[in-house]
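Read through the structure below, which is laid out as structure tokens, and then see the notes.
The complex appears here minus one protein chain, its other protein chains still in place.
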Amino acid sequence: MSAKYKTESLKCWDKSKEIRLDYYKNYAKAHEKGGLRWAGGAWSFDAIPSGLGDDVYPLTGEPYAASVAWNKDLALRCHEAVEKAGYARDLCSYMRNYWGSIILNEYAFGGEFPMPDFIWQDHICCSHAKWYQVARDLEGGDVPYYAMDVSVGPYDELTENRLEYVVGQMHDGIEWLEKVTGRKYDDEKLIQAVHNHCRSESLWAETCALNKAVPAPLDEKTMYSLYVHGTLHKSSRIVADFYEELRDEVKDRVERGIAAIANERCRVMTDTQPPWAFLKVFRYLEKFGCVSIGSLYTFGLIGMWDIQEDGTWGPRKTPQELGIKIKDRDQALHVLAEWELKKPEWQHFYSPDHKSDMMLRIAKEWKLDGIMLHYNRGCEGLSLGIAENRLALKEAGFPVMIFEGNMGDEREFDEAQTITRIDAFMESLNFEKIKD
Amino acid sequence: MEKEYWRWPESKWTSSDIDWKDGDIISAGVDVGSVSSQAVVLIDGKLYSYSNFRTGSDSPESAQKVMDKAMEETGLSQDKIHYTVGTGYGRVNVPFAKRAITEIACHARGANFMYGPTVKTILDMGGQDCKAIHCDEKGKVTNFLMNDKCAAGTGRGMEVFADLLSVPIEDMGRLSFEVDEEPEPVSSTCVIFAKSEAVGLLRKGWAKEKVLAAYSSAMAHRVVELLERIKVEKDFAITGGIAKNEGVVKRIEAELKIKALEAKHDTQIAGALGGALFAKALIEKERGLR
Amino acid sequence: MNVVGIDCGAKYVKALVLEDDKIKAKSSVLSGFDQKAAAQEALDKVLEQASLKKEDIAYITATGAGKEEAVFAQGTITEVGANAKAVNILFPSVRTVIDVGAEEGRSIKINEKGKVVDFAINEKCAAGAGTFTETMARALEVKLEEMGALSLKSQKSVPMNAQCAVFAESEVVSLIHAKHAKQDIVRAVHDAIADRIASMTRKIGIEKDVALVGGVARNIGFVDSLKRDLKQELFIPEEPEYSCALGAAFAAAEKAKGG
Partner (left out) sequence: MMEKFKEWYEQRHAYAKEWKKKTGGKVVGYFCTYVPEEILYAADVLPVRILGSHEPQDVTEPHIFGMFCPFCRDCLAQGLQGRYDYLDGVMIAQSCLHIRQAYTSWKMHIPVDFSYYLPMPNNVQSKRALPYLTGELETFKEAVEKWTGKKISDEDLNKGIEAMNTSRQLTRDLYELRKQDNPPLTGLEAMYAVVASQMVDKRDYNAALQEILQKLPQRQIENGSKVRLMILGSENDDTEFVDMVESLGAMLVVDDHCTGSRYFWNQVNTNGNLLEAIASRYVERVPCPSKDWPERTRIEHILKLAKDWNVQGAIVIQQKFCDPHEIDIPSIIESLKSNGVPAQFLELDVTVPVGQFKTRVEAFLEMLSEEDLF
């Protein structure tokens, strides 16, 4: 059957790959150029350590652990090393991949596991701060460690008391950074980093909004390799500029009607991190002409959204766009905290209906035929309330399918059963495999 | 009647060169496990007779049956046995036992007798649970670790698998090596995942032997994880039913890079044997000999 | 018009011939490890029984985990779709179909036309419902066919972990050694499986009427436990293990009529 739409590979694809590999190389080689390494979560405020200098390189735990998960052999050895050290096998699989990498002293990008100079972590999921408590023990027990609690309730109930708790910890964090690194803190670099942070997250949201188009210019499997930059170093200029270039290219694809999937006829979204070792599950969907246009995960883990004038969901305006001129450290921290506390994937920690509302909005505005929820045993944070999300989506009349798995521990993913469930789901949506 | 592949051969043995009538202390141990039960009789601490039968659904009955089998045709009778210790899951309802001691202590003591004082790490792979035990040169337990819930059912899993493949359980070990190269193990998360994955491989056209190799290495893998958490100190010995499955044993040894001591007796009697040795010590205490 | 439905299941391949919506012949063959051969054998046997030749058959639809192995079939349908079709025709008032096989449990919500509205398949940890009864029958030294009747003799309900068959099995071992009566343990086993199946069915909502299909439906003890748990009457076809094959045959008939 001849293709329904024209497809084209992404021009910025190679650049995206290069940025990511440089990121991991820079971290490993940081000390060679007198630079500093810090380790922490992808949701840490990475803008703040930027005030220590341009030679300060982060390694964010979650995307690093996902890279371990892609390498099945290394992932399995990591799980076993962690279980041998006495840790339970049902713990967060990212955390276990990370710890395993330290115990084995193997860096997923070659060579030994580089030791951080300090740990700069956030805490919203109840394993977050504990993740790096154990990492510090495994790294000898004396790496300086600072963690910030951002679990102050949903954005629509934010009060001054709650915002000041977060900003207070940020101020203390900067004094702590100066003490443990011995470096003088540069507020100008912080202000620049805050602008990059907001730009990156707003541009990524704008790119995802472009996926409302039929046919969808991007499929979720590709988006996983693009949104990752936001989880690596969203407050860096390189990432902000890359997202601008990406937004322009995707806008152009929409104008020329370029599709991600040649014979797209069924549009779905997923949820939570995918089983990283089995992304070919998405290729199987293509046999039915089915494309996943994304998820609250790919849209809202680092994208920042707002209701636009026409009432639909779109990118949140950055401080720059709103003409806000950040003058000093305190204002920079307030802007950053207030901006980040609106993160979509931080709202469901307080009640599932925050997330259900956003998922329903995506289902309607991105014109979906069904939803495929990945019941992800590897992450309790993003699987929090997923059963209630399912009920809400079904209540609103959307067909919903579940497949069980684990983002970082492929021992808990049953490919055969997942394929059977996809067959049954497509069948119930009256889509048959396209005879090629 | 459809052949029951899972039914492993029961056994009994009596020494030909010992006469219990010359014995001063006659002690016995009865191990009522989740899948199998054993009885052992010692004459002055020397192995006189043992039996190894399937555990029924009534543990007092199973205990009595296996004790009777150990005494069959020897002229011995219950009242002539000075002290009996019960062990295993059903230890509390061995009607004729004077004391109940756990199978962990008994397996350590039994292994010490069977393999000698150099054994320091014992792996007991029973029907329901796996135990990794450290003991001193006298066979006293110094540390032990048991499988977590998800890793239970190794022994039972083997029976279910024999049935699935229609392969007699006692041939599984040998057959699992009739492959040209060792396949990837199936999931070792739990017995049920392993089985459903194995069924998938069969359906993909894998030969029985290859699937057996993948399943056996998964079972071995699970147990090695337990052993490595307690750290294997030499010498190392394996007791319990699965010790007879070379498919699992050899793969454990390969992964640990440590050879298990050669079994001198039926590895399944270690628990009952330990119980009988404790019984001897207890009767000696009662008689003030200790 | 004659059509064939063939269900390539985990343990057995079951085929049946439908002549104008009436079952004309049935066959069941052990799947073994060569599913292709088993599927072919089941087809030959059912044709022979119906004294028909392959050319007399208007359409063949295959279902079951091994449906790709029935190379002679013109179409395929998943077990979910097949069960929905079969039950919709056998019991038009049914809206919730529960299928308990050897390895998997499925609950399917259908509308009045038999279209699948929602479905749930057992959680990973709750797998192996069918084989669990077999393992427990062996542990309790009870013949599989007698498990059902024995369970009905018990009045007591012994609570047992309902999340996973391995946990439940370890508790059965304890119950045996705590000298509970055999029928009470057998009932506890059936209650545990019924608990898991009911728990899964609640995910799609229990909407009257409810049908039970799949091999385990032959176990009257399990059926009683499930009725008690769901507080619902259960519509059960005479040959529940053939419901998948029957649904595939109905699908074949539709395709043959140009559906």
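For the reader, a short list of remarks on this structure follows.
We call the chains A, B and C, going by the order they appear; numbering starts again at 1 in every chain.
Here is the rule we use: contacts are C-beta pairs under 8 Å (C-beta built on N, C-alpha and C of every residue); 3 or more make two chains touch, one makes a residue touch a chain.
Everything numeric here is computed off the predicted structure, so don't read it as measured data.
Note that the absent chain touches A, B, C when the full complex is taken as a whole.
Considering the full assembly, A:Tyr145 is the residue among A:Trp38, A:Tyr64 or A:Tyr145 that touches the omitted chain. In the complete complex, the residue from C:Ile23, C:Ala178 or C:Ile220 that touches the missing chain is C:Ala178. Which of A:Ala3, A:Ala387 or A:Ile419 touches the hidden chain is settled by the complete complex: it is A:Ala387.
Only one residue from B:Val179, B:Ala207, B:Ile258 or B:Ala281 touches the chain missing from this view: B:Ala281. Seen across the whole complex, the unshown chain contacts chain C at 123, 125-126, 159-163, 167, 170-171, 173-174, 177-178, 192, 195-196, 198-200, 202-203, 205, 229.
The chain not displayed touches chain B at residues 89, 101-105, 109, 128-129, 138-144, 146, 148-149, 152, 278, 281-282, 285, 290.
The set of chain A residues touching the chain not shown comprises 85-88, 90-92, 123, 125-127, 129-131, 133-134, 136-137, 145-149, 151-153, 159, 161-162, 164-165, 168-169, 172, 349-353, 375, 377, 380-381, 383-388, 391.
Rule of thumb we're sticking to: only the chains that are shown with their structure count from here on.
Separating the CA-averaged centres of chain B and chain C is a span of 37 Å. The geometric centre of chain A is 50 Å away from that of chain B, both derived from CA atoms.
Multi-chain contact residues of chain C (touching two or more other chains): 65, 124. For chain A, the set of residues touching two or more other chains reads 412, 414, 416. On chain C, the positions that touch chain A within their shared complex are 65, 77-81, 104, 115-121, 123-124, 203. In the complex of the two chains, the chain A residues touching chain C come out as 377, 387, 390, 394, 399-400, 402, 404, 412, 414, 416-417, 420-421, 423-424, 427-428.
Taken in their complex, chain B has these residues touching chain C: 6, 32, 34-35, 56-60, 89-90, 92-93, 128-129, 149-150, 152-153, 156, 159-160, 163, 190-193, 195-196, 199, 202-203, 205, 208.
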